[in-house]
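Heads up: the structure comes next, in structure tokens.
Excluded from the complex is one protein chain; the other protein chains are retained at their positions.
Chain naming follows the written order as A, B and C, and within any one chain the residues start at number 1.
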Amino acid sequence: MLYREAGQFKTSYAADQAVFPIRQDRFLIAAALLIAYVAVPLLGNEYWLLTIMIPFLVFALAALGLNLLTGYAGQVSLGTGGFMAVGAFATYKLATGFPGLNIVAVFLIAGVITALVGLLFGFPSLRIKGFYLAVATLASQFFLIWMFNKFPWFTNYSSSGVISAPQRAVLGHFYVTGAEANPVDKYLFVLSFVAVLAFAAKNLVRGRIGRSWMAIRDMDIAAEIIGIHPLKTKLLAFAVSSFYCGIAGAMWAFIYTGGVEPLAFDIDRSFQILFMIIIGGLGSILGSFLGAGFIVLLPIFLDNTPRLVGLEIPVNTVTNLQSMIFGALIVFFLIVEPRGLARLWQIGKEKLRLWPFPY
Amino acid sequence: MGTLAERRIGPPLLKAEQISLAFGGVRALSDVSLEIREHEILAIIGPNGAGKTSMLNVINGFYHPQRGTITFKGETRRRMRPHQAAETGIARTFQNVALFRGMTTLDNVMTGRLLRMRRNFLWQALHWGPALKEELEHRSFVERIIDFLEIQAIRKVPVGQLPYGLQKRVELGRALAMEPTLLLLDEPMAGMNVEEKEDMSRFILDVNDEFGTTIALIEHDMSVVMDLSDRVVVLDYGRKIADGPPDSVRRNQDVIDAYLGVSHD
Amino acid sequence: MEFLDAVFVTPFASMWDNPEFLLEVLIGGLLTGVMYSLVALGFVLIYKASGVFNFAQGTMVLFAALTFVGMLEKGMPVWAAFLVAATVMTAMAFAIEWVVLRPLVNQEQIILFMATIGLTFFLDGFGQLVWGGDVHPLDIGIPKDPLIIGGVLVNEFDLVAAAVCGSLVAALAVFFQKTAVGRALRAVADDHQAALSVGIPLKTIWVIVWAVAGVVGLVAGILWGSNLGVQFSIALVALKALPVLILGGFTSVPGAIVGGLIVGAGEKVAEVFWGPATGGAIEDWFAYGLALVFLLFRPQGLFGERIIERV
Partner (left out) sequence: MAVAETERKARPAVRRTALDTIPKLLLDNAARRGRRPAMREKDLGIWQSWSWAEAARQVQDFANGLAALGFRRGDKLGIIGDNRPRLYWAITAAQCLGGVPVPVYQDAVAAEMEFVLEHAEVRFVVAEDQEQVDKLLAVRERLPRLEAIIYDDARGLRHYAYPFLHAYERVQQQGRDFARLNPDFLHGEIAQGRGADLAVILYTSGTTGQPKGVMLTFDNVIIMARRAAEREGLDETEEVLAYLPIAWAGDHIFSYAQSYCTGFCVSCPESGATVMADLREIGPTYFFAPPRIYETILTRVMIRMEDAGWAKRRMFHHFMALARRVGGPILDRAPVSFWDRLLYAVGAALIYGPLKNALGFSRIRIAYTAGEAIGPDLFSFYRSLGINIKQLYAMTEASILCVQPDGQVKPDTVGTPLADVEIRIAENSEVVYRSPGVFAGYYKSPQATAETKQPDGWVHSGDAGFFGDDGHLRIIDRAKDVGKLRNGTLFAPKFLENKLKFFPYIKEAVAFGADRPFAACFINIDADAVGNWAERNGVTYGSYLELAGLDAVYDLVQECVETVNRDLAAEPHLAGSQIHRFLILHKELDADDGELTRTRKVRRRYIGERYQSLVDALYGEARTARIASEVTFEDGRKGTIRAELAIRDVKIAASVAPLRRAG
């Protein structure tokens, strides 16, 4: 209905292959960015920024990373938490070891370090596939968390095993990490990182690299036939995915919570991210954001609903109920639309484009 | 039709020498030698289980024969991986369509160009400058193939939604996008109706004609084989029993026996 | 240098010095491995018959144990509690088939896998909502005294557990080989289409297999709970059972048993002899490392069938 595409014809391949070939979509994304950059900082209070927007963005980044690996390259991974931990601890070591290093560079280098670790743990993907691989990635999950727990070097010999973010600023005096950091600065910093990385991810998946990933995912035999080197392609997926997850982990530790212990990145975190991409939509950039939003908002919603209707329920019961509802919702989603929220979005959009016709 | 210019068939492009292949105790190929000459259309026929597909799999590196060598473009080898075969200029299609079901027709054909795309990771992430230029150049090339195979209307349709005949055409498109010197087609017309078969035959001839591509194909439909191919190789129980022009092969007693003795679909 | 010494010299030296101790560790490990085997067995049964990678197996073990112990706490005799718990697990199998599997039939494996994770969350919440989240001590009268057999210290309980597991596996083997239902199950595992074409109702098979997996889980839960009390951590045993699957192969019953024993023994030995060098707790990941190394040489697992790719 909202889509009026008559007259939007493409005279070049560049225009035809644009990320948003439909004018209305371009308006939509521009509006979304405008809201994210202007309306949210102006209208959002500290609670909103710190407990909803920032975790949403951090989760979205991690989901994006996992989606590149699982949704696009078809390699199921249960080690996301471990890679996030690598990012967090690498950032910590870099930031404390090189106090003069710009925090942006710190995040990026930590991402690269995580990518290298991801590369290492991606090697089994040459020989094993599917669930075997998924289980194998658990090895990285357990091993990495164990390592950060056991070797105090990673926490600079902190007695509690907790790392806490030192004070760092961007552009001179905008503190984005540490106790002094202003929520709006933090938010804008994360937002910019996520926006740029999301754009880069979109670019990757619509070009040569994305096509080789999807080829491997859809039919690895045929992929080899057209000259795709399976190991190289899979390893690249592991590396890129880990890069994203590493930065997400770093932001989690440094900007969202300000300090973490390795347990924050245990296997539950991995599952949480996996849920995001399943519910959001495998193989969809948008889906990573939708899934992250869903998983971040659902507990808040479940937390607040009984109170809103005036019910007093013991905390334990609430936790258990949440767990049940969460589980049931996942099954429900998989049954209703196994391809996730992104697919629902797509269907809705398609309907709007065809309106008033049914097809 | 006008006067069809003589197709120039050149020297051997590929030589398979004394190939033997076995799985466990089962012999798939025994001492098979064959040649594929430049610019020709070679048909490999034989009853079911004769080892035809195994032969293609050996040529493009899926199977590694226990004995024998393959010489392609003058280079002799014993082992190689399929992606290396692709790099040397061998493309193929499969008996059961092996497309990337999650992608559109356009993207599927574009994957055929992956080998020729060079821009590195960082350019790709920016999707700008050289990467964009490269992408658009290949798109332009791929569009010519889409035009050639007359699949414009399904350009942006996910291939999973296409009827079988069209999927086969898209798969041919993907192979063509690789600009192969040697094209291996495993039953390109299996499961097609008469009209689709005619279309496909025309495309195969046109490919051979317009691009000079050497083609080796496996086909069951005898009339198609007789019409299309310059030369026919007959396999039976993993052995080569005949090799020659279609007419002489048709009169070959061994071939007749092989076909009479075994019922094939 | 010191580290290398601790990794490559000291452990072997201490093994050599005290072979009885090594044997004790080994046997202790093997007996723990039996537990892993039981959980892995549940996985394999379901995977074979329905192609579902059932992540909820660990939670099913917990849930079964909770039900059992809850019945005991209500004053039921052991046999009655067992029957009730087994019935509950069977009912759950029906419910799962009806609510989860049937609507998702023909979906990709990854989707079904995700659904079982959802199931995990649901059962976790449900079980603790009904039975509470505390540790429930469980004592069904299995003796726990240490025995010295041939100079080696063995726990009586472990022997009983091994015996129970052994009989369960034997019973299952008979069930699969000798009964009509068992044969049908094997047919389904081999080829869904073929099984359907000879008139075996797939849905019935699924219910049976999930129920059997539930009962196997119940046995595992009772044994584990008798040892450590019934508590949430039982669900985590499932995570230990996963490397067992890699080792043994997803579709192999003997693989699950042998794999469980290897993992159990391996990680105990590693923990005892290499733990000190690395700060301990390597049990957390050792099994995975072992499985991974193993995979590099045999991607299809110990007893898995070799995958020949047909093109």
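The rule is simple: contacts are C-beta pairs under 8 Å (C-beta built on N, C-alpha and C of every residue); 3 or more make two chains touch, one makes a residue touch a chain.
The structure presented is a predicted model; accordingly, all values stated were derived computationally and were not measured.
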Report task. Tell me the shown chains the invisible chain touches, ordered by label. Result -> A, B
**Report entry** Contact residue for the chain not shown (choose from B:Met117, B:Ile146 or B:Ala258)
**Finding:** B:Ile146
Report summary line: The listed residue (A:Thr11, A:Asn45 or A:Ser159) that touches the chain absent from the view is A:Thr11
Requested in this report: Tell me which residue among B:Asp31, B:Glu179 or B:Asp209 touches the hidden chain in the full complex.
Outcome: B:Asp209
**Report entry** Interface with the undisplayed chain - residues on chain B
**Finding:** 2-5, 106, 139-140, 143-144, 146-148, 152-153, 155, 206, 209-210
Query raised in the report: Touching the missing chain, which residues of chain A?
Result: 1, 3-13, 15-16, 354-359
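Throughout what follows, only the chains that are shown with their structure count from here on.
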Requested in this report: Using mean C-alpha positions as chain centres, tell me how far chain A is from chain B in Å, no decimals.
Outcome: 41
**Report entry** Centroid spacing, where centroids are CA-atom means, of chain A and chain C in whole angstrom
**Finding:** 32
Report summary line: Taking each chain's centre as the mean of its CA atoms, chain B sits from chain C at a distance in Å of 48
**Report entry** Residues of chain C engaged with two or more neighbouring chains
**Finding:** 309, 311
Query raised in the report: Residues of chain B that touch two or more other chains: which are they?
Result: 62, 94, 98
Query raised in the report: Inside the complex, what are the residues of chain A that reach chain B?
Result: 12-14, 17, 200, 202-204, 206-209, 211-212, 214-215, 217-219, 221-230, 236, 283
Query raised in the report: Quick one: in the complex, what on chain A touches chain C?
Result: 76, 124, 127-128, 130-132, 134-136, 138-139, 142-143, 145-146, 149-151, 221, 267, 271, 274-275, 278, 282, 316-317, 319-331, 334-335, 338
Report task. Please name which positions on chain B make contact with chain A in the complex. Result -> 60, 62, 81-83, 85-87, 91-92, 94, 98-103, 107, 110-112, 114-115, 117, 119, 121, 124-127, 131-132, 135-136, 139-140, 143, 174-175, 178
